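A single protein chain has been omitted from the complex, and every remaining protein chain is retained in its original position.
Which chain is which? They are A, B, C, D and E, in the order written, and residues in each are numbered from 1.
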Amino acid sequence: MAHLRVINPNTAGAMTVVIGGAARAVAAPSTVVTAVNPDMGPESIESHYDEALAVPGLLTEIAAGERDGADGYVIACFGDPGLDAARELASGPVVGIAQAAMHAAMLVGRGFSVVTTLPRTTGRAWDLARRYGFGEACRGVHACDIPVLALDDPASGAREAVAALCAEAVAADGADSVVLGCAGMAPFAAEIAVRVGVPVVEGVAAATKLVEALVGLGLRTSTREEYAPPGPKRYTGLLSGFTVPTEGTLAVHSP
Amino acid sequence: MAHLRVINPNTAGAMTVVIGGAARAVAAPSTVVTAVNPDMGPESIESHYDEALAVPGLLTEIAAGERDGADGYVIACFGDPGLDAARELASGPVVGIAQAAMHAAMLVGRGFSVVTTLPRTTGRAWDLARRYGFGEACRGVHACDIPVLALDDPASGAREAVAALCAEAVAADGADSVVLGCAGMAPFAAEIAVRVGVPVVEGVAAATKLVEALVGLGLRTSTREEYAPPGPKRYTGLLSGFTVPTEGTLAVHSP
Amino acid sequence: MAHLRVINPNTAGAMTVVIGGAARAVAAPSTVVTAVNPDMGPESIESHYDEALAVPGLLTEIAAGERDGADGYVIACFGDPGLDAARELASGPVVGIAQAAMHAAMLVGRGFSVVTTLPRTTGRAWDLARRYGFGEACRGVHACDIPVLALDDPASGAREAVAALCAEAVAADGADSVVLGCAGMAPFAAEIAVRVGVPVVEGVAAATKLVEALVGLGLRTSTREEYAPPGPKRYTGLLSGFTVPTEGTLAVHSP
Amino acid sequence: MAHLRVINPNTAGAMTVVIGGAARAVAAPSTVVTAVNPDMGPESIESHYDEALAVPGLLTEIAAGERDGADGYVIACFGDPGLDAARELASGPVVGIAQAAMHAAMLVGRGFSVVTTLPRTTGRAWDLARRYGFGEACRGVHACDIPVLALDDPASGAREAVAALCAEAVAADGADSVVLGCAGMAPFAAEIAVRVGVPVVEGVAAATKLVEALVGLGLRTSTREEYAPPGPKRYTGLLSGFTVPTEGTLAVHSP
Amino acid sequence: MAHLRVINPNTAGAMTVVIGGAARAVAAPSTVVTAVNPDMGPESIESHYDEALAVPGLLTEIAAGERDGADGYVIACFGDPGLDAARELASGPVVGIAQAAMHAAMLVGRGFSVVTTLPRTTGRAWDLARRYGFGEACRGVHACDIPVLALDDPASGAREAVAALCAEAVAADGADSVVLGCAGMAPFAAEIAVRVGVPVVEGVAAATKLVEALVGLGLRTSTREEYAPPGPKRYTGLLSGFTVPTEGTLAVHSP
Partner (left out) sequence: MAHLRVINPNTAGAMTVVIGGAARAVAAPSTVVTAVNPDMGPESIESHYDEALAVPGLLTEIAAGERDGADGYVIACFGDPGLDAARELASGPVVGIAQAAMHAAMLVGRGFSVVTTLPRTTGRAWDLARRYGFGEACRGVHACDIPVLALDDPASGAREAVAALCAEAVAADGADSVVLGCAGMAPFAAEIAVRVGVPVVEGVAAATKLVEALVGLGLRTSTREEYAPPGPKRYTGLLSGFTVPTEGTLAVHSP
């Protein structure tokens, strides 16, 4: 039985519910999914500023997962915020949803289009594609210009707008799959796949299955050098709760 | 319940047994693993010539899997022979073990060393790493100079030689994981991981879990253009059995 | 005097005649061109499946060439099927027509557009461009959506369609040459070059001259590791004729 | 007259003094350098965890700089933490010291070696080199295995160890310059340059001059899409002080 | 006090005046700018032929600068002609204006469009972008099709044409800054920046500030191997004046 902690790094609880649902919809019967969000940080993540400030809260959730015996983690925001830091804290594997969606897309096709929310986030999507090795396979990143928290508001027309943009993107890019660029788009995936006629990869589901796979393989993040647990260090001020008191003893928690 | 067809593309039945074991060791309880090998082609794959001639047999096994209702496929040879052609035939996902092992290594670390059998196969490993997007993450490809079929012969000293080479490779390459470069090395993975102290990724297991994950996500190879089923076409001579009689009706079989 | 074996890897004899003509039109007076096609495999190559199944027949023709004392080989299909395996068998150089055309284009300009047949083959063209080092120089791959065997049918309108697409491609891509993406387009090259006003490189002719050049330089495929002749190995079933009986003694033949 | 805010993102005040000195040593007479560090976060930055948790404090210092009318900013930690987020907040240019040092090295040579502190940070240095376009020009990243805060302790032997490693790195890498990989190495640069005989680039000084140059050119971070100021958003919990109340009115401050 | 020699490598004195003005407009009060052009070579640089033949004259100006005690050099033509050779001759740093503009653009944004003069020069701009590491960051190169010497002729409509093309380029390329691709466009930069709403980087100004920065940092071109001063060598014929008589004694001069 695997315990997966699926972390929505923003503070919007309604979105955490959506994310938890997306994860549980694909998880194996033997997998326990715990969907959480921190109680500190931004209510949605739509800029580098938001992303940076979502990381402390994310790390408290990783630390909480360690205390609770989590076997693996999903970072359920398409910018994969704090992935490297989370890997240092977690004893089990950690996968971001952009990472997972791009990996999955590469296993079922040759090149993908990313369809995301705000235009200002497209640079981050490209950075991640290149970081993961998919700079050539990522054929285009397209923004529908709808804020994250409006995605689940029927009045926003998001479902239709995202579907239409997916169809346009595939044609314009010569892609053969679509990667949805926001956890909030999870509920749209199945419908869009039918409409566009190509695999549509939604990251929360993809990450859930990939972490399950890694846990099943007994694979964890390498601790050779870079991702070894951080050594003891004093943190001060507002962040004093993040102090690492002793080697191998994580004490990170939300003060 | 998922039916996975794990295809050893060479004709060495003993190796198929090893491969089937490696797949079943990690498969979910609800997954049925069918491990097979074709009855045509080379007894091991150690050259481009062998690899090319393993593909017709592999394709007969894909076609057989389609007739049997397989949900997904593993190509259990580290050169990932015939992957593109297999994707055209199969209705479910197809993953090669080099592909799977490299993807998994990228999810648990930053850069991997490949340890393989004969020096003449290192070029193919590099080609695959680049094809999959991991040309930079692949830090080195190292050959132990032991033929494929000698790997399971205790007299070959393969277990020790491969383990020693893995340790050397990680240090020389500054890698933080190891990818084992032959299906025949599957039984060595756990022991080497302990010895070297980094994740050691074995492709048969990795591919089994990744295909399970894709099946669980409802993802199949895109049929937009490149990987659409091949159209009707006449094949002649020795290969006349590979004729595609009508659109959408696969008739490939070993004559 | 150089003996060149120009191999059409599909079984369409009419196309072999066209290919032989294209090769002889540029060959030196002292070069003997033998244009052949195998008697096994697909009648045209339009998918990865076709390509994979064209390779055994191609290899029988390489082996036949070795018995006949061929000095060099051209693989006359734009997917360059079986190039790596052929290099292992042949004592003289082997050049594929995609490879040759791209190399030649790079010697007379800065960037080329590829104009090919079916949309499903564009992925392969990109793979080859990247494999040969020309991923940046290849500015675009465009498909005219005419099947290979229809190219020489006046009713298909292929000549006009290909010419028009070449002109569009150069303008859209900012290319300064065109690479024709199918051996069957060889007869169109001269006319299109005049019409579009840039060098139009046809692979059969280009490969013929490049193999002549290599033979004239006394260069053969390196036998250091990767492309050394395959060692002895037993092949079974339908492909038992491909058994390599002893080191250095090629016995490949169509059974 | 330009006001430069040089931000040490860790909380070690002694290091801030060193950094301020390095900046003032090269600043133009008309430049006012304000060297600061936040009062929240880690006392040194030696892991992804540290780096992520240094960013909130860094951002408070950017916001403070905006209130104080700073014309430009230096992020004085070699991981360039929070650079993208800082660019969103700052009206003037922001340059990280890894970025600056690599850019400067590229203006005086062909390829550089990076010499840094702990082995676990080399991955981040490679990420930055690739992000900035210098993945090929970065010839190697070498760690002296001395913690950041020990650099200015004569008992650590850091000065000698770093100098020796610079000499070895240049020879091993075939580099023609050295980039020092930690702000704490600033006092060593001149001496090492003499000893090794190649340009040794220290990032605090380099960033100071590059920001001066950008200010002199009237160039600021582009606000087209990605780096536009973040929109209004509620932050909660420990980080509620980071709330952006209204468009264009930055209210970030350490609560 | 820094002496900067800003070299217009063509023989058009009016353009040298413009270039000198652009450099002085941004130079520090303590910087002395000497703007010169050689008396040999082409009157403008619009082809590889022109560029190659501008280099001897450029080198005479570098040598003259060395005799005059110049601290650094700007090569004020967007092709950065002779940069590598100039670095060998000069004891201080040498920066080309394409190089400077691209570096500066990378410090204030994520990706730039280049707007240049004649279509035939776009290949060179791409070559330089790739050489400097910005092959991905360079989002497009656009030519206004106005000859260099017509840029300052009001009748050419250049100011308007260049501004309009900059706006189009940014939108088409998804760039967030513009690099002006000719020294003759220097007077247009400020106006275009206002009109397009993104940073517009003009290379003469950028190079002036970057050379000032390098001089302020005490950095000079590395003399390890590649850019060491050329050894003694006899030059004959028309170019006999370029003979290097003895190690370390530069005697290059216009005969």
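Please note the rule applied: a contact is a pair of C-beta atoms (placed from the backbone, for glycine too) under 8 Å apart; a residue touches a chain by one contact, two chains touch by 3 or more.
A quick note: this is a predicted structure, and the numbers were derived from the prediction, not measured.
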Touching residue (missing chain; options C:45, C:62 or C:104): C:104
Chain not shown: contacting residue from E:53, E:150 or E:190: E:53
Where the unshown chain meets subunit E, residue by residue: 11, 38-44, 46-53, 55-57, 59, 82, 84-85, 87-89, 119-124, 127, 130-131, 225-228, 230-231, 233-242, 244, 254-255
Contacts of subunit C with the absent chain, listed as residue ranges: 26, 28-30, 93, 95, 99, 103-104, 106-110, 132-137, 170, 176-177, 190, 197-199, 201, 205-206, 209-210, 212-214, 216-227
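Keep this in mind: only the chains that are shown with their structure count from here on.
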Farthest chain relative to subunit D (centres taken as mean CA coordinates): C
Whole-Å gap between the CA centroids of subunit B and subunit E: 53
Between subunit D and subunit A, distance of the C-alpha-averaged centres to the nearest whole Å: 28
Two or more partner chains touched - positions in subunit E: 110, 135-136
